[in-house]
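Note that one protein chain of the assembly has been removed; the remaining protein chains are unaltered in position.
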Amino acid sequence: MTDQATDGFVPTQSKSKGASAGGALGLGKKDLRLFLLVVAMCAFAPFILNPFPEGSGLAQFNAGYPDLMQRFVIFGIFAIGFNILFGLTGYLSFGHAAFLGVGSYAGIWMMKLLTLNVIPAIIGSIVVAGLFAAIVGFISLRRSGIYFSILTLAFAMMSFALAYSVLTPLTGGETGMQLQYFDPRILDAPLPEGQTPRASLFGLEMAASYELEVGRWLFTFNAGYYIAAIAMLIAFYGSIRLFNSPFGMMLRAVKSNQNRLSYTGISPKPYTLAAFIISGMYAGLAGGLLVAMDTQVGAERMFWTASGEVVLMTILGGAGTLIGPVLGAGFIKYFENIVSKINKSVLEGWFAWMPDWMTDVTVTIIYPFVGKGWHLTLGILFMAVVIFLPGGLVQGGQKLATVLRRDRKSKDAERDAAIQRQAGE
Amino acid sequence: MDAIILQILNGLDKGSAYALIALGLTLIFGTLGVVNFAHGALFMLGAFCAVTFSRLLQVSYTFTDASRTDFLGNPLQVEVPYLYDILGESAGAAVIDWAVPISILFAIPVMLLIGVIMERGLIKHFYKRPHADQILVTFGLAIVLQEIIKYFYGANPIPTPAPDAFIGSFDFGAMIGFDAGSIVYPYWRMVYFGFAAIIIGAVFAFLRFTTFGMVVRAGMADRETVTLLGIDIDRRFTIMFGIAAAVAGLAGVMYTPINSPNYHMGMDFLVLSFVVVVVGGMGSLPGAVLAGFLLGIIEAFASMPEVLDVLPGINQIIIYLVAIIVLLTRPRGLMGRKGVMED
Amino acid sequence: YTNAPGNDTVTLGFNVPQSGPYADEGTDELRAFELAVEHLNGEGDGGMMNTFSSQVLEGNGILGRKVEFVTGDTQTKSDAARASARSMIERDGAIMVSGGSSSGVAVAVQALCQEAGVIFMAGLTHANDTTGKDKKANGFRHFFNSYMSGAALAPILAQQYGTDRNAYYLTADYNWGYTTEEAITSATEAVGWNTVNTVKTPLTQTDFSSYIAPVLQSDADVLVLVHYGGNMVNSLTNAVQFGLRERQANGKNFEIVVPLYSELMARGAGENIGGILGSQNWDWKLENQLGERYSGTNAFVQSFGTKYGFPPSQAAHTCYVQTLLYADAVARAGDFNPCAVVEALEGFEFDGLGNGPTTYRADDHQCFKDVVVVRGKENPENEFDLVEIVEVTPTEQVTYAPDHPQFAGGSLGECNPGA
Amino acid sequence: MSDIRAPEGRSEPAYFSCWDIHAYYGESYIVQGVSMNIHEGEILALLGRNGAGKTSTLRAIARAGDPEVTHGEIWLDHKPLHEMSAHGAAQSGVALVPEDRRIIPGLTVEENLQLAQIAPPHGWSIQRIYELFPRLGERRKQEGVTLSGGEQQMLAIGRALARDIKLLLLDEPYEGLAPVIVHEIERTLREIRSLGITTVIVEQNAVAALKLADRAVILDTGKVVYDDTAQHLLDNKAMREEYLAI
């Protein structure tokens, strides 16, 4: 065969991930590094997220308290799972929150009926969400593109509407479902009247925290958070393995060209359905962990905006990348929980050192963007990220790096051209 | 029987609202291929055009009436619209009364401009981007727009009534031989229905009797080839977007007397309008209109007490149930074109 | 106990809807909270602290600690409200959480506060369950409830519209709707009214025409709209569009009733509310129109109106009162310990906070006081003066036994001081 | 390549000339300084192996968005194409018949042709195109993309002729066509030449292209390695073997 010379041609970067040898845990070197980084970040999150000393003005930006740390990792799981479906197969489910919600309801019922131990609750959540996903997926995957999205949306909205109203006895409806002291809980001893049931792992309560005071800093190590973080790490590990498996490759092939895939002897449907179910189970796991950490379920977590949120998390972070969805989840949850709490008096506190009129002006300018204006900031950031970092936070970073490289290269080309021109004259 | 007629009327009217919103959405979504989550926001902006316009008409000066007091016991500040001074009190009041219909004239240029700015400034960079990116950016935009409205107008609904002449309802029952009062229908809803029919007809005529529609469809299917044929497709996309924004806006303007507008009314309608468009079939304007009416009528029937007695809660899910059934029996909705947003 | 304050400051958490349909109500609540904090810290004119029957608050904060507060957004979603409340408790060290504008949120956050060991002073929540089957020892509700609305409205409805009426209900299809519908039907049936039909409408419904139309075909002569917020604004507007207010049925004028009124909704519905009866927890004109008994009202309206330029809503009122009541209870107990606060509040009788003599019943932590029945004004003079007070139903008539069937189930449990 | 000069410096201005164009697909540097001149009414055969950059060069000339031209000038009949957008270039008389034909989905055969006549200037009437390719006339109501491969090729060429063009860029026009049709198209191209339309033809069937062409340019890895008369190349066995394997 002729030798296809490619010198001078710059092939686009290979997408195959960490194909080289090395690494452990069945991961390539690059993936292993990423995974260890995530492990370290999870382990030290209470420090990393609490950079500002207690009582300082900037303490407002601290996110290292149990509830938010739990939310970061739990919604991270949700987004990782969503990304398995959307990032790999390109099927955009607009009803994924239904699986999270169904998982949560399953979890809380396990705690009501069986035991306050979170293990059965989490397993129950995963199983029930997986079954529900199998049904929804089986039906919805008959269609593709926007038709698929609307089918999933329809299922989720039906779930929400029913949970909020007709199914109130099962779901608690508007007020949500909570544990009660009089729940049967056949595996546990009955609680005395009026006692608050608390979720635990073999006696270790989810709410249990150890607080470490270092100077003016206060760090909280919460049992629930670490359990959720371990679940997240397992989920993340699973997703790396899945991305690099032949199964993952087939899913990417589904996204790329389903037609070719079927003429290649592969039936796309079971692959997409499997991805759908796996992704539903991830959502179920997230839902189960949510009730394990905070023992109540509100139907709103199945509303379309909740489904939209996980879509946004994934795209914002970078669909199809490993770590992107986790970053996206963190980003959105941070804004929801931190920026919404900056009120006028907090602002006034920050800028009190300015002359009065300047404080007023500054506060007036910033105030619409924080506190009750947090949605505005979030909306602006959504737009900014897609406009300036196409492909999300992760690819945005990568692109930035390549743009720098590319600049250098085109300059080289121009120089070459100039030399040629001179030679020609 | 009269109950059924009444529900058909209701369904047509609900349907005309759905159809009008879906029409605007499908111009952008089904024709330009942009998943425009800001479409609801355009509807909302249209409604607030009416609110703003009627407020502009009522710009007032104040004088202090010492003979009366306000709730704190201070002298009362009385507001008098400038319009009363300009046109005289009765004519001024009449103009203010007709604020909503008149504001159509105000809303058309405003919404066209908003549409054009939005397309030029933002959307045009997203035609080639994945749908997911379009969702993210237009959702962001929708949030920004609605937060801006919330900042200036608050979260509470703002009553924006129809002119007095249209208040009240028309007694169909008496006309067609049923008991008086058994089938009544509000005048304004009839106006809305007629208005929707006119707008839908106008958009159809425009796209049907000019090559514009064909060019835009072609441009969406293969932008590059169309440009290589010498067509400035960008300009046409901009016009299309402007029209869609204007249609959405007008739908909003006329809707204000039916339900008082609030800043999140766009989001409330958004999901529903996507469902309508998709059930109608991507890329099909008649499909969108048909689906709008179909879902409107079915929803009306599902809210009849007789139906609810048999199937409690069916009104909660009927739209989605119908959507699922339609999409499973007809692969591309009612009238969808092949290959439009199927991947 | 959890979040015991230091020697200088004490932090309260005000958790209100800042986004979503109730955002304006949340804003008004927040105004009231800020005003209360101001007064507690000895700034401003002191508001109702001057008229409050218990005079232990000195304007030096609470027990000498300056009151600070954090705010959060409930989004009117139970999940989001709990997340926000948890951050107040876990990060900001709030020792009391207050606010909210729906029963769903109130029940969810109340349960959370019970678990965490802080006090919950409910804001706007009207469903029976908050102090019924979902009551908690650490939670307190000043606002009135569905049962009270029914009990207050029924006699006045009978008096105004007669006892021979056929009522048709459109009910919001969620928990608050259910308890309110139950309360109103049983109260009106007791005065001789007949319930023709009850139809549930979805929360997400915006256009109610197809629910109104069947009313025309029924033999109803009263339409009861068990709706709140946007639902209510739209259903009422639609009902009026269909000419129900001018309608004659069974030889009588057709009437519309809205069991739970709010100033903001009234504003949203505009002129459509003219002549429509409903109930309220409080109204800013109470003292002017019904005198001394409702003292505190004017003091509050004065200081709120001076600061913000318009009269307060009942949501603002209840939030302000709840804050003062909490501070007062701490002061009386001499201790921030939630259990001490619970003890101080249980069975507490007070006056001068705008509602007349009031009791915090120990059995269910529900306040008992008069209920205001109002009617929408036909020709309001300005956008804050939309309703007129028809009558006030005295406390005795709206009081029920703690084990009343509409409140059955659940138990307060024991106060939880937390860690 | 001694006869290639900057446009200003030419003694006899060529009708079409491109000068030192460099173009990128994202990061990939594909067209690496291509220059060529064509006189009015000439046919130029642009040859080279797979991946040599022929398509990329045509696309660069037609000002399609990809590849992005970072350097160079393109002149057609004294108009600077390099300063134009794709539709501007098309209105100045450039027509590209792309290698994958790019028939517009969702449009019928006739609509595909009508589309070409929306922007000025117009060329052949649709009727005349049907006379040239009767098969298209028979299929006028059929959706364009369901045509057979060869029929699509006819449609793509017909679409170009429906515009009043000065420069026709043909990317592998014979691909997938039955020999009879190839003859047909060759005849059409001769007719087009007789109308004075300047043509660049990219073709793997080099012999066929060279028979038709006046001049030939061979590209290799994005650079011009041969630029002379077609006849000369047909005679130059070494060149042919090295770059064309024929």
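A, B, C and D label the chains in the order they appear, each numbered from 1.
Everything below uses one rule, namely that a contact is a pair of C-beta atoms (placed from the backbone, for glycine too) under 8 Å apart; a residue touches a chain by one contact, two chains touch by 3 or more.
The rule is short, and it goes like this: contacts and distances are computed from a predicted model.
Chain not shown in the complex: UniProt lists it as "Glutamine transport ATP-binding protein GlnQ", one of "Multicomponent K+:H+ antiporter subunit G", "Glutamine transport ATP-binding protein GlnQ", "Cobalt ECF transporter T component CbiQ" or "Arginine N-succinyltransferase".
Taking the full assembly into account, the omitted chain touches A, D. From the options A:A43, A:L242 or A:I380, the residue with contact to the unseen chain in the full assembly is A:L242. The chain omitted from view is touched by exactly one of A:A59, A:L261, A:I366 or A:I380, namely A:L261.
Annotation for chain A: contacts to the undisplayed chain at residues 1-2, 4, 6, 11-12, 14-16, 18-19, 21, 26, 28, 238, 241-242, 244-250, 252-253, 255-257, 259-267, 270-271, 274, 278.
By the touch rule set out above, chain D reaches the unshown chain at residues 25, 28, 48-51, 55, 99-100, 135, 142, 146-151, 153-154, 172, 175-183, 204-206, 244-246.
Operating definition for what follows: only the chains that are shown with their structure count from here on.
Comparing the centres of all chains, each the average of its CA atoms, the largest separation from chain A belongs to D.
Centre-to-centre separation of chain C and chain D, using mean CA positions: 77 Å. Centre-to-centre separation between chain A and chain B, using Cα means, comes to 34 Å. Inter-chain spacing, taken between the CA centroids of chain A and chain C, is 37 Å.
Not a single residue in chain D touches at least two other chains.
For chain C, residues that reach two or more other chains under the stated contact definition are 19, 23, 27, 173, 200, 202, 204.
Note for the complex: chain C touches chain B at residues 19-24, 27, 173, 197, 199-202, 204, 206-207, 209-211, 213-214, 216-218, 230, 233-234, 237-238, 241-243, 246-248, 264, 267-272, 284, 301-302, 305-306, 310-311, 382, 384-385. The part of chain A that touches chain C in the complex is made up of residues 62, 65-68, 71, 161, 164-166, 168, 173-176, 178, 180-181, 193-196, 198, 207, 220, 294-298, 300-301, 336-337, 340-341, 343, 345, 371-372, 374-375. Chain D makes touch with chain B in their complex at residues 62, 64-65, 85-87, 90-91, 95-96, 98, 102, 104-107, 111, 114-116, 118-120, 159, 163.
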